[in-house]
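Quick one: the structure is below, questions incoming.
A single protein chain has been removed from this complex, and every other one stays in its place.
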Amino acid sequence: MTSPSTLAAPTRRSRAGRLAGGNALLGVLGFATFLALLEAVPRAGLVSPDYLPPLSRVGGALADLAGEAAFWTALGDTVRGWFLGLAIAVALGVTVGFVIGTVPVLREFTASTIEFLRPIPSVALIPLAVLVFGTELRSVLLLVVYASFWQVLVQVLYGVRDVDPVASETARTFGLSRWARVRHVTWPTALPYVLTGVRLAAAVALILAITAELVIGAPGLGNEIGIAQSGGAVARMYALVVVTGLLGVAVNVLARRLERWLLSWHPSLRREVVS
Amino acid sequence: MSILRRVTRASLAALTLPAALLALWWILTADSESYYLPPLSDILAAVDDVWLRSGRLSADVLPSLLRLLGGFLLAVALGVTLGIAIGSSRRLRAFCEPVLEFLRAIPPPVLVPVLMLFAGIGDTMKVLVIVSGCVWPILLNTVEGVRAVDEVLVETARCYGLRGPSRLWHLVVRSASPQIVTGLRQGLSIGIILMVISEMFAASNGLGFSIIQFQRTFAVTEMWTGILLLGLLGFLLAMLMRLFERRALNWYFGLRQAQRGGSR
Partner (left out) sequence: MTVMSETQTQSATRTEVLLDVRGMRKVYEGHGRSVEAVRDLTFAVARGDLVCVVGPSGAGKTTLLKCIAGLLAPTGGEVVLEGTAVDGPPPGMAVVFQEYGRSLFPWMTVRRNVELPLKQKKLPKARRSELVHQALEAVGLADVHTAYPWQLSGGMQQRVAIARAIAYEPHILLMDEPFAAVDAQTRADLEDLVRSLWHRLGVTTLFVTHDIDEAVYLGQRVLVLSSAPTVVLDDIAIDLPEERDQLTTRSSTRFAELRGQVFAQIQRAKQQRGAVEPA
């Protein structure tokens, strides 16, 4: 088995380089095809332009949006709800996760409750949020925090459990205090999981922020979409949908960057835990 | 003796906190005058009236579940098929990747107003909304799974003449199944959210519709029964999913444990 790996290594790398170039080109081509279809399909009348306006009209609506102060306010509202909710959920999730994860009895006695509460769809809280908070930011935060908290918590619990018992024992024999053990053994092991949790939570938080705006009517992009739809401003609605997509892409890219940057020293960029 | 003790301890661990929380809820709300927080005893007493005797179980919950089931199954068929196709071809993957990256980043609930344009507010719209939200995690996880099929296993299959549907099932699908199941699990939880939202937005029946109706008519106790029911439903579906996962991926959990050196 030694032969092809040692031999082909330089070759394979350069081939990968060429493929990466070719891949990027194919990707651009793919996206161009997608855009062309969005323009051509409604123009050819395959789908009524009343339902799906040609891309150029959506582009025009997008340009109009960019000139409106109200749009930027809505975007700011959405980002604020997303960020605040995410920050609260991460702080809560990490704290609770470490406390439960490092105390075996707590872990044992909370497991069933976590398993029960986690799958409860956060949208079940919508009517409650409306009754208690109306269309305030707090409504949005309630949903966002509830949904993203579990993502962080569960990953942190996986991470704390992943701590190498040998490392933990070693730390104990060297007389490290409980706090020092958490600081120097548990935290570095769990960090990749924490960041995975943050990345997953960031995506979920955006979905819930926009959902809350759309359904409850809290100010933000979701609410703007609802208004555009009920007002029959179809191109504008699509433009707003595109903005939410771009926002989603930005959130994903940012979260991944953050993860890679913080873990550049870490031996393994790990994948999500399957179970 | 020790087994009995372990079982006792396990059930004690599983039941103590939920029981304590429920008891706490019961006691704290017992004399509640709060408009938003009716006594738990009232809520539980209302369940029978609101959902069972009124026929809402078949008139509202059943249609919701059927739409969810239909949308989810369609999304599975679509996601797994496309995922295998895209995952198997490097070029196709490179071609589709940026578009998929964008489409999956769109928060699925904004598709509710979009799809209402095309399909009105009937069952079709709701099923489509569920499909359009569920399909991405299933599709993308399948792509990842198919990509990660072990090279040695691929060569083994080639050497022993495995091809066609047999190769697809025994090699590609089985080998990607851990990722596919992860996709199914993520897809299902998005599906439930979309089921509720599409009904809250525009519907004449359904669980989400009922709950939002109760809220709009300030029937707070009834609303609470709906929230509890929805929570229970989410929990039960997650349990079903887990059962399926345990069965389908029995080999995978065993393999992982063996690779870890049998510990844990």
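Every chain is named by a letter (A and B) in the order it is written, and numbering of its residues begins at 1.
In the analysis below, a residue touches a chain if its C-beta (ideal position, glycine included) is under 8 Å from a C-beta of that chain, and two chains touch if they have at least 3 such contacts.
Quantities reported herein were computed from a predicted structural model and do not represent experimental measurements.
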item	value
Omitted-chain contact residue, chosen from B:6, B:91, B:158 or B:216	B:158
Where the missing chain touches chain B, by residue	150-153, 155-156, 158-163, 166, 170-171, 174-175, 177, 251-252, 254-255, 258-259
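As a working rule, only the chains that are shown with their structure count from here on.
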item	value
Distance between the centres, which are taken as Cα means, of chain B and chain A, whole angstrom	18
Contact footprint of chain B on chain A as seen in their complex	19, 22-24, 26-31, 33-34, 47, 50-52, 108-113, 116, 118-128, 130-132, 203, 206-207, 210-211, 214-215, 222, 225-226, 228-229, 234, 237-238, 240-241, 244-249, 251-252, 272, 274-275
Of chain B, residues touching chain A in the complex	13-18, 21, 36, 90-91, 94-99, 101-114, 116-118, 178-179, 181-182, 189, 192-193, 196-197, 200-201, 208, 211-212, 214-215, 218, 220, 223, 226-227, 230-231, 234-235, 237-238, 252-253
